[in-house]
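Apart from one protein chain that is not included, each protein chain of the complex appears where it belongs.
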Amino acid sequence: MNLPFFNGKPLSRARREERIFYLFVTPWLIGLVFFWGGPILAALGLSFTDWSGVNFSDIKLIGFDNYHKMFADDLFWQSVTNTVFYAVGSVFLGTIFALFLAVLLNQNIPGIAFFRSVFYLPSVTAGVAIALVWTWILNPVVGLLNFGLGLIGIDGPGWLQSPQWVLPALIIMSLFRIGPNMIILLAGLQDIPQSLYEAAEIDGAARWAKFRNITLPMLSPALFFVLVVSTVGSFQIFVEIRIMTEGGPGTSSFVLVWYLWQQAFVYLRMGYASAVAFILFIVVMILVGIQFWIGSRLVYYES
Amino acid sequence: MTKKTISRRDFLKTAAAASGGIFVFGFLNPERGVASAQDKTLLSFGQTWDAAFRPVQEEFDANWLAEHPDVEIEAVYSTWADHNNTVPVWAAAGTLPDIIYVHGSRVAPWAAEGIITSIQSFVDADPEFEVEGIWEEALRLYRVDGELVGIPYDHGPLILGYNKDLFDAAGMEYPDETWTMDMLREAAIALSDPDNLQWGWSGELDLGAGGAGAFLGGWGGVTMNEDETEMALDTPEARAALEWWYNLIHVDGAGPSQAQAEGGFGDVNGPWLQGRTAMAVVPSWETPGLARDAAFAWDVAPWPEGPVKRETGSFGSGFSITSSSVAREAAWSYMREYLSTEGMSTVWGSTGRGSPAREAAYQSWMDSADAPEGAGYYLDALKEYAVTGGPFQTLAAPEVLDILTRQAELLRLAEVSVDDAVNTIMAEATEALEALES
Partner (left out) sequence: MTSINRELKKQNTAKYRDSRFGSITGRKKVNVVVALAILIPLAILFLLPFFWMVSTALKTRPQIFVFPPRFIPDPIMWGNFDAAWNDFLPFNTFLFNSVKITMNNVIGNLVSCTLAAYAFARLQARGKRIVFGTVVALLVMPQEVLIIPQYILFTQLGWNNTHLPLMIPAWFGWAFFIFLLRQFFMGIPQELVDAALIDGAGHFRILLFIFIPLSKPALATVAIFSFIGNWNNFLGPLIYLRSEKLHTLPLGMQAFQGQFGNTDWQYMMAIATISLIPVLVIFFFGQKLFVQGIALSGVKR
């Protein structure tokens, strides 16, 4: 963009736009510099030390030792595979489920406000209550899920008590928290002009065709957001692990943030934990970058 | 009717005023914590009591303050589950309270990081405090390099709890001091009816610092050597013990596997709390909760004797003065009364919280309303056969404990055999210990 030199004459539109841009993002930039940038740089720096997280006087630079140690640790790699497995499952299933519910709840059904509130409810209920209820639901012997499976003749597995089934159990549980995503997709659906659907109906389009050619493209900005945010969120799953499995049975539900937390606050290895956090950060940034690249081709914005 | 018009200027003015108002409101109400008055020393006390217990603490503080008018106490409450996370955070910024609660498992790491430091000098200069009246096993937890870095307030052994209702229904005799492990096994098998979700034994298998003594000690097994530099689990004795408990669950069917033990509360003692298990491990610190939660009649009995000897594990918590404290004298003058015989008796003996760390304060607990009839058995255990098991001294302790817990969990699930579990523990824990030296 060729901008005219500022020399006292009225500024061109582009230059003015740039000024307004920076004016509008000033709060963000200030926050970045003062509240978040510093700690992030500190964390990055700490990843090259052996700091325990307690005494400043004890910081010792150890170069890339933390990273070497990390890549040699089997538990780290297991955390990686567990996290990836969980992320793929929960993003895929969760987005479909959220979309399904959003479409369902976009209609004029009696009690629509009630239903929307109900599906959003678990996201705002105390985590303890959710954890306890789900421990019961997933109980292999007396739980609701295996009871239901038994009704259709399936012998349900051990879920949270089985090293093979604990991650699927957590994925199922994550479906409980799709409330926010559902709301976002719902808001996106609200934005789609009715006239488009009517025009399609006049042309004789079937329901699936309408969905594919109108709903999905018009919804794609919101859908894109949900995918990105779900991906980021699923890689960062932590609270459920802390309350329900603590990484078990054995290490079968060890996920990266749990691994990181143990290292930081239980074993007092903040430097090492910072290194893990950075690897996690880089991996997810790459994934999100890929998503943005794909998004630039597939997401339809009205601009 | 004219439409209400908002000029841009007006809008901006109101917006600015609103935002500014909120901003200023926020600033004007920083509501800083307690500021010490001119001539008073400020003593901050970091605790983790639940809401129901805080009045007891406050009463003690009020009485103490009446005798020490030159001090002001600031109570800093964290939750028990998160306390171990907030302390390192506060330590990093130097905002720790003067006195903090320290669980026995945190003593070594926090002392190594300099969060808590020696108070041996205070103890030595204060014979009236009668530090020797505190169980030696309890003091052991709080000694680093030969010096005390904290004072324990409770120290509890693990002994046997039993469901009287289930024993009565089967017409069986309650456990007592004559019981051996074989008798426990017989009773457990007799009282088990897995099809009806009832078991004789809770199916626990605890290899932690408190549990190792109970589950391995009777066979002569230990998890680590005395000075906690090596793992000692790979012995015939320890393996025999593990096999025994493993078989009790998976071969005899006298205890639920962990899958069956999930009680809907994320607590592997679900069936015990629900009254579906005849016997379980009941450390002294669980008795107040049981007294309030159990809908069945229960009592405690001595931990049964194993093939080699009678031994159980014990563990405890206490309080320390933080190294960043500037009111150490005031802190000690508080602690010496808080953790004296009278202090212990008042605050958690008579309130029924659990076994105090002093024998002299024990009677107050045994006399309290919530204490089980067999509370005296905890005292016997402390005097005769309870050992504070490791690891808790080595800096690799947290990691070793996690390794032990994970394999114990897998054993309870029958996901690994005893041999595999022992081998895995030896390999992983040895690696963790060796990493310490490098």
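Per-chain residue numbering starts at 1, and chain names A and B are given in the order in which the chains are listed.
The criterion applied here is as follows: a contact is a pair of C-beta atoms (placed from the backbone, for glycine too) under 8 Å apart; a residue touches a chain by one contact, two chains touch by 3 or more.
Here the structure is a predicted model, which is why all the values come from computation and not from measurement.
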*Out of A:Phe48, A:Tyr86, A:Phe176 or A:Phe254, which touches the unshown chain?*
A:Phe176
*Could you tell which one of A:Phe119, A:Trp165 or A:Phe254 touches the chain left off the display?*
A:Phe119
*Out of B:Thr95, B:Ser121 or B:Asn225, which touches the unshown chain?*
B:Thr95
*Sort through A:Phe48, A:Trp159 or A:Trp261 and give me the one touching the missing partner chain.*
A:Trp261
*In subunit B, positions touching the absent partner*: 3, 5-8, 11, 15, 18-19, 22-23, 26-27, 29-34, 44, 48-54, 74-82, 86, 88-90, 92-95, 97, 197, 263-265, 270-271, 273-276, 283, 285-286, 288-290, 292-295
*What residues on subunit A make contact with the chain left out of this view?*
1, 14, 17-18, 20-22, 24-25, 27-32, 34-36, 38-40, 42-43, 46, 53, 101, 104-110, 112-113, 115-126, 128-130, 132-134, 136-137, 142, 176, 180, 183-184, 186-188, 190-191, 193-195, 197, 218, 221-222, 224-225, 228-229, 232, 236, 238, 257, 260-261, 264, 270, 273-274, 277, 280-281, 284-285, 288, 292, 301-303
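Here, only the chains that are shown with their structure count from here on.
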*So how far apart, in whole Å, are subunit A and subunit B when each is placed at the average of its C-alpha atoms?*
35
*Enumerate the contact residues on subunit A facing subunit B in the complex.*
52-56, 58, 131-132, 135-136, 139-143, 158, 160-163, 243-244, 247-251, 262, 265-268, 270
_subunit A-touching residues of subunit B, taken from the complex the two chains share_ = 84-85, 88-89, 91-92, 109, 113-115, 197, 257-260, 262, 264-266, 398-399, 402, 406-407, 409-410, 413, 415-416
